[in-house]
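A single protein chain has been omitted; all remaining protein chains appear in their positions.
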Amino acid sequence: MELVKTIDLEKSFGTVKAVNQVSVSLESGKIYGLLGPNGSGKTTLMRLVAGLFCPTKGDIDVLSKKITVESRKSIAYMPTESFFYDYMRIKDVEKFFIDFFDDFDKEKFDELLKKMSLEKSMKITSLSSGMNAKLRVALTMARKAKVYLLDEPLNGIDLVARDAIMSAIIGGASEENAVVISSHLIDVMENVLDDVIFIKQGKVVINENAEEARAKYKKSIVDLYKEVYA
Amino acid sequence: MNEFNSGIPIYIQVINKLKKEMALSKIKPGDKLPSSRDLAIEYSINPNTASRVYREMELLGLCYTKRGLGTFVTEDEIMVNSIKENMAKEYTKGYVSSMGSLGYKKIEMIKLIESEEN
Partner (left out) sequence: MLKLLKYELKKRKSTLIVGAIALAVAEGLVLYFLNRQGDYVIFSIILMFLMAFGVILLAFLDVAVQYYNDFKKSQGTLLFLTPNSGYKIVGSKMIFGALELLVGLGIVVIFAWITNTVAINLGYSGVTRQIREFKEVMALVFGDTGMWFAVVGFFLLVFLQYTASQSVAVSSITLGRTMLSRNSYNWLWAVLIFIGVNIGIQTINSLILVGIGMGDGLFNSTYTITNASEAAEMVSQVTKYLIVGGVQYIFWIVTSFFVSSTLLNKKVDL
């Protein structure tokens, strides 16, 4: 089932086209890798689909309807930086999510917190960047959303936390939803991805099934990445 | 963390790992295998790939699925033994070939094996 569709999507900041004529389709039951170096347009594209940025040109359809504020009910976007109020503890953030997101699964969140070794009494300001990242992933994956957009979830994460995060992401993917992971850590992501979308200077240069791409280009996605962005 | 070879499809590599575990008796005939989701998490692979692993293994007769209960290792001892035998043959081939390239003859190889502490 097609969950999200972008049609000739464009986003300009001044004269720079951060996203340039991007037409992609996100289908349920798949894990997508949105790959490219910093500044290639990954975050901009995600924020457009999440409804945080307004397109300069083009359209975005979410669940076959033109994107609106309501679409945020089905889309779980995880920004790459911390986005909590300083006064909050983890339990305050949980309360916030329960208040505003009908699809937030409290039991799932408890489970994920446990796996991430996080306590609800912890203050946000006392979390290391790794713990903050784990919290963001836990909150996002605890929602029963249709589309998950995870912006660089593994950035600056140590190996142990990485496992916890990957397992939360893989565990959350299902036939009913689509997961999009943007990253430049391809080697970690390679085996998890169904489809790969390579974005370069705002344009999509490769958009295909990972297995087929490996067969077609006769190299791993990691090596393909090196080639595309050399 | 698992190191995967890019030349061979991931699902085949996972199947080979599971075969090895069966040959080493780490998973025994009739044992319950992890759900495809748990398999995906364990090996950090895509859930669809994990499903494919079990589908292919079922076609090879290495496991079977009981609806609602999960996937189980085949109880067919002959199957498990043949996996062992095939692995043994592969190891032996490799050993003989490596030793041969060092200039050893088979009789010398057997002598070395017999003197090897177990």
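Lettered A and B in written order, each chain numbered from 1.
One rule holds for everything that comes next: a residue touches a chain if its C-beta (ideal position, glycine included) is under 8 Å from a C-beta of that chain, and two chains touch if they have at least 3 such contacts.
Keep in mind that what you see is a predicted model, and the values were worked out from it rather than measured.
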Displayed chains contacting the withheld chain: A
Contact partner of the left-out chain, one of A:M1, A:L52 or A:A215: A:L52
Touch residues of chain A, complete complex, unshown partner: 13-14, 47, 50, 52-54, 69-73, 77, 79, 81-87, 92, 96, 99-101
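Assume only the chains that are shown with their structure count from here on.
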Interchain centroid distance [CA atoms averaged], chain A/chain B, Å: 35
Touch list for chain A against partner chain B, complex: 29-31, 159, 163, 166-167, 170-171, 173-174, 188, 190-194, 211, 214, 219-220, 222-223
Of all residues in chain B, those that touch chain A in their complex: 1-2, 4, 6, 9-10, 37, 40-41, 43-49
